[in-house]
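All protein chains of the complex are present and in place, except for one that has been dropped.
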Amino acid sequence: MPDAVLTLDKIHVRFPVKRDWRGQARAWAHALNGVDLSVARGETLGVVGESGCGKTTLAQVLMGLQPPTQGQLRWHTDRGRPNVQIVFQDPQSSLDPRLPVWKIITEPSYVKGEARESAMRARAARLAEQVGLSPDYLNRYPHEFSGGQRQRIAIARALASDPDVIVLDEPTSALDISVQAQIINLLFELQRKHQLTYILISHNVSVIRHMSNRIAVMYLGQIVELGDTAQVLARQRHPYTRLLLDAVPVLGAPLPERAVQVIPELPGNRVLPTGCFFLDRCVFRTQGCERRQQLKPVSTDTPAHRVRCHRYDHDEPDGK
Amino acid sequence: MAVTPATSHLSYSLSYFWYQLRRSPMMLLGLVLIVLMCLAALLAPLLTAHDPNAIDLGNRLLPPSAAHFFGTDEVGRDLFSRVLYGARQSIGVGIFVAFVASAIGSVIGCFSGVIGRSVDRIIMRTMDIVLSVPSLVLTMALAAALGPSLFNAMIAITIVRIPYYVRLARGQTLSIREMAYVQAATTFGAGRSHIVRWHVLRNALPPVIVQMTLDIGNAILMAAALGFIGLGAQQPTAEWGAMIASGRNFLLDQWWYSTFPGVAILVTAIGFNLVGDGVRDMLDPKQKVK
Partner (left out) sequence: MTPNSQSNTARHVAAPAAQQDTIPPVLDIADLHIEFPIYRGAVRALNGVTIRVQQGEIVGVVGESGSGKSVTAMMSMRLIPQHSYVVRKGSIHKSGKNILAASEKQMRQIRGSDMAMIFQEPMTALNPTMRVGRQITDVVSTHTALSPKQARERAISLLREMHIADPEQVFDAYPFELSGGMRQRIMIALAFSCEPSLLIADEPTTALDVTVQKQVLMLLRERAKKTGTAILLITHDMAVVSQFCERIYVMYAGSVVEQGAAADVINRPAHPYTRGLLGALPENARPGAPLLAISGQVPNLADLPAGCAFRNRCRLQGDACSRVPPLLPLTSAADAPGHAAACWMTVREQHDA
């Protein structure tokens, strides 16, 4: 991909979950199972999925908090070392409750050693204004602010070191609807102003649809569909994408009248299936599903839209 | 913009503290008792005309009276002034032990929790060894080994208290380490030293403060116990435990000798314990009014 700011190449992450008496790992949780992804400069990439899909682990890998068990993460920035910041889901636990807000915002600078208090206070004031907080309240503590304001503080902190990429991990899930709208607008504005690249991780399809240029749908540690947001959501190719979108409640549309089916259990990632990961929940299963599936373009005309389902392989005779 | 009123932070905090106090009569009582004993200790020379060490063999073992509020001991020293001056030893020991043990213990605990791995394991197993010996026994053994004096008693009590703080601080550190704000700090390149200085110490503080306040009472009791068996402050220094020990010989007929120092220990220890409980309740997040 031209002008990619970041490339993930066959990333696998697994965690030991059971150790024997000698400390050797006996069982593993396979959080990421082969993630290949490039992120273009200035875009917003949405990563959507449910529990156990690996999106949280992906955030940790992007932030450098979790080294991949296999595979490589390559940053293409001028400065060599990547400047990637993160905004967490919970504005309560992501801010130290015993630090005044101006210190929280400028902590990245303190870490780097640029630490004159007067300069830092001024910087905090400038950043606060950018995120819509009044500089008069910077001496206060996080618990004196509302959830939306705390999230603004977290965003200001992310901006403090002038990053290239910001990972947004469920940035609005803990917020009210009206506050969510304000934060989304703020994020848009900041992206325009600072040419930021966003990686937006969320389970909220509406927010992802609204904010992302491209979308990656994750299931059991793999990307099952990747492409332009409008295209993917309008005509879902992968059966899981279809299932996911079908389940999103639509304003005004009543619940379907049909009887409740067996409620799906989201799969565990201890033992990975030998074939397609989605096989036991898929209504389209057919010959060929018993093999591991690859992420491939839907058609030769749209190489950017990729699906992990052999039914779209243009090599194979049966199409959709 | 922010939700709380913009009055002066200090006066708001003080009046809020007073509001909390009024809702917790036990803590108020504890506070009153402590203040009384501290005043007694500080203002001892003003509160009594008698020299606590002045021997007056003509007035031995007198019962409480207007001249001697608590009576006199077997060499005629005024017990009231000895109790007042004794407060200095006891409260002094209590505060020293609490502060020093908590300071040293927390620092060790925090660093142990942050560094982790084998260093952490070694430190914790050492602490476990110390904690496996009953604390009174260990304190007495240490004090005896160091030699009988008030200072050595303080050292002994302090050393035996340190492992409690190490364990407490380490536990707090382990949970603070998992908090999102520490992860965020790691992502902008913060090293362990920064994390300890900026995040761990100040967040681990509240339970340590509570433990410290409760410990003062405990340390006072411990110092009195050592004094009772002769390992604390030596004669002629007035010390509550030693006074109770001396008074044992005269318990049947001269009840006042052991009783008043005993009551002093009781009142002081209860006072600190009540305040410690109150501080814990105040700092307990579930009690916070939304």
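The letters A and B name the chains in turn, as written, and every chain counts its residues from 1.
Keep this in mind: a contact is a pair of C-beta atoms (placed from the backbone, for glycine too) under 8 Å apart; a residue touches a chain by one contact, two chains touch by 3 or more.
Please read all numbers here as calculations on a predicted model, not as lab measurements.
If you put the hidden chain back, the residue from A:D3, A:D136, A:D162 or A:D176 that touches it is A:D176. If you put the hidden chain back, the residue from A:P100, A:G147, A:G275 or A:P297 that touches it is A:G147. The residue from A:A247, A:V271 or A:A304 that touches the chain not shown here is A:A247. For subunit A, the residues touching the chain absent from view are 50-51, 146-148, 176-182, 184-185, 188, 203, 205-207, 209-211, 229-230, 243-244, 246-256, 259-266.
Note that in this section only the chains that are shown with their structure count from here on.
The centroid of the Cα atoms in subunit A and the matching centroid in subunit B are 50 Å apart.
Partner subunit A is touched in their complex by these residues of subunit B: 1-4, 179-181, 183-190, 194, 198-199, 202-203, 205. Listed in rising order, the residues of subunit A touching subunit B in the complex are 63-65, 84-86, 88, 90, 93-99, 104, 107-108, 110-112, 133-134, 136-137, 140, 144-146, 149, 154, 157, 161.
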